[in-house]
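Notes follow once the structure below has been shown.
One protein chain is absent from this view; the other protein chains keep their places.
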Amino acid sequence: MRLELNTVIIRDIQFADKTMVSNGVLHVNRSELEGLLLEDPRFSRVDIELARPGEKCRILQVGDVIEPRAKTSPGDEDFPGVVGGQVPVGRGSTCVLGGAAVVLSDYREKREVGKSTDPSGEIIDMSGPGAEASIYGKTYNIVLLPTPSDGTNPQEYQAALKIAGLRTAAYLAKAGTGITPDATEVFELPPLTEVKAGFERLPRVVYIFQILSLQFDAIPGEPVLYGRNVPGIVPALIHPNEVLDGALTSPSPTLNLQTYQIQNQPIIKELYKRHGKDLCFTGVIVTTAPNNMTEIERVSNMTATLAKYTVGADGAVLTKTGGGAPELTMAMTAQLCERLGIKTAIAMLHMAADVSDPRYGATTIFSMPEVDAIVSMGVPFMRLTLPPVERIIGRAGASAEGPVSGEIVRAINNIRGTLCQLGSSRLKAVRY
Amino acid sequence: MIRVAHYVNQFFGGIGGEDKADMPPRLVEGMVGPGKAVQAALGDQGEVVATVICGDNYFAEHVERASEEVRELLRPYKPDLLVAGPAFNAGRYGIACGATCRMAQNNLGIPAITGMYEGNPGVDLYRRDVYIIQTKDSARGMVDAVNKMVTFAGKLLRKENIGRPAEEGYFARGQLINETADRIGAERVVEMLLAKLRGEPFESEVARPVYDRVKPALRIKDIHSATIALVTDGGLVPKGNPDKIEMITATRFGRYDIKNIDTLNPEAYEVSHGGYDSTLVRQDPNRLVPVDAMRDLEREGVIGKLHDTFYSTTGLASIVVIMKKVGQGIAESLKAEGVSGVILTST
Partner (left out) sequence: MGIPAVQLSAVIAVAEMVGSNRIMLAQKIVNPVGNADLDPVEEKKLRRSMVKKALTALQADVEKQTVLR
């Protein structure tokens, strides 16, 4: 399958009469977009705001972040199962509005610990240390602030919010169709039966990609894989281009992993870069992280078996989503792979011991001699002092923690886009 | 000229051996014993102005009091730096050195340095608070240890940036600091896998924790006369959380009366634990601490007695050293109360 990503770089955004891109400026017809999103009866109102890098602006209650992308090849569909119909993705051509992002802002005020419908209170700062540390402090952001209609429960709202984000992403990127791209990337990988041809000497590497953590209730109706949530799925082999081209989104609460990061999947891109030179990239296995031991053992077993006996991998890279139980699932899967003769390397964020003070250091939740190649993606609880801002985007009064427009201190875990479970940042936790 | 205070035990202070381990702290002006090595390392940059000598037992048995006494002895000498030991592999001495350094930092406001061998219990107890230089396991490593300690102390005094543990020779303090690597994480993980596949050496960025092992306790021979206690790390506490057990990184435990209580009443309890959805437990606390089932078994004579109190702490993002102390505290209470066995329920 061959995918062409054509990036049009966005250097400014503004509201205008017509949604279009010209000279690097994304113009957005606010009322047209609003009308499009209000087709969903789960919203009573949709506010849309723009935030530019450098502005003294803080965006609150950030949920997912999505890169504007749309298919430009005939017969292809955007975000199949959500926006477009069910056809393969990962082929043809896609327009990417680089440097822009659709940011979802959740309306709710109260925090409910431990539930998946938890408005996480994550923020994005558009200037200052928060912006420097984050991807989204540097993108031109189109912020959606939908309000749920009466009778819409929190889970329905979350699903609708995600869908609104994807629809907006496709709507905006359609405006880039026909414009000469600033950059083009091609991702081409033949099917398993042909991929090794000519590369028999190279180690076969598979990427084991955890896409859903069941620590949190899976939100029914939230599109994750080809338009549906996937709590019960068994480990499945998919083509890396499908990940890059809109088959997959990050399930709420998108902890340190947003759809934007999945669309720009750094592990897949790196494996592609090395394909044919240092390794033979033999595909992606998507799995879930269960919340009980029996299922963890089952999923680990099925994943390792698939990697060994069907894919024939020599090596595997593993990443996770969510928190502790996923870390354990990833480690057990890696251990099983090692025992079957597949070498593994894993990437993880450290769950440091104290939310307010990273002095205490962290240990991994697992301790297996075979799982000995571990890359650190950073400690989530390091704190940044964020300066006062002049503008807040978010529901007024929303945020559990006081006057949020003044100077505030936040753990980087709470600032969207600073960390990435897939390793798109250069952060690394070092022991002192 | 840096004014240096030195702490040594009764042996290195030349007073005596185990027979003098109970001696309280006493101060001698100038240097004593290994203080000579400290002075040699200082050269003309500093002077060992006072040495405190204390018995290992005296200190280890009254850490707080001994620390205060050492503090008061040293205060008039206005030291700029405290050097303790090195203690090598001597456990009580290690504890005294760690505590003295911590006291110097907290109460005298001066930098402090000590040295221990990795097996010294003082390392795990004090490594987070105090810089501990890694030494050999006996005094044959004295000169080398003291030189490293004094060199390192210089950096502390000059408030220089302290490098990584391996580079500077101190025990990792359990701090994890984010740094910016030269490449993104994704590149580093693929590179590490390739090294592993090629059979090349690689260095994991994250260390594997190694936990100790405990010998299993002997079984209960007669369950019908046994007193069984319930313990939990699910953070179940009486309404109002009177002992203020923290919902993450807890540092304490509570003991709660269940005498004559047949079943835990949801109105009377709450959960202080940030790591799981406690709805079901709050609806029925017996789902975490099975008082109702145990009471039935007690009534039926299956067990001798359900212990009058249950113990509770919160197991989330816990620090091993602290939880060990919590566990010890609970175990000591249980032992004193004549408990024969424990059912520990974890979330």
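To keep things simple, chains are lettered A and B as they appear, and every chain counts its residues starting from 1.
The criterion applied here is as follows: a residue touches a chain if its C-beta (ideal position, glycine included) is under 8 Å from a C-beta of that chain, and two chains touch if they have at least 3 such contacts.
All values derive from a computational prediction rather than experimental measurement.
If you put the hidden chain back, the residue from B:180, B:260 or B:346 that touches it is B:346. Considering the full assembly, B:303 is the residue among B:37, B:103, B:303 or B:326 that touches the omitted chain.
In the complete complex, the hidden chain is touched by one of A:102, A:189 or A:332, namely A:332.
In the full complex, the hidden chain is touched by chain A at residues 291-293, 296, 325, 328, 332, 365-367.
What chain B contributes to its contact with the hidden chain is residues 211-221, 223, 226, 228, 231, 234, 276-281, 283-284, 286-288, 290, 292-294, 296-297, 302-303, 331, 334-335, 339-347.
Everything below uses one rule, namely that only the chains that are shown with their structure count from here on.
Separation between the centroids of chain A and chain B, computed from CA atoms only, is 39 Å.
Contact residues of chain B toward chain A in the complex are 128, 162, 164-165, 172-190, 192-194, 196-197, 202, 204-211, 248-249, 274-279, 317-320. Here chain A touches chain B in the complex through residues 113-115, 203, 205, 266-267, 269-271, 274, 278-279, 314-317, 319, 324, 343-348, 350-355, 358-364, 367-369, 371-379, 382, 412, 420, 422-432, going by the rule given at the top.
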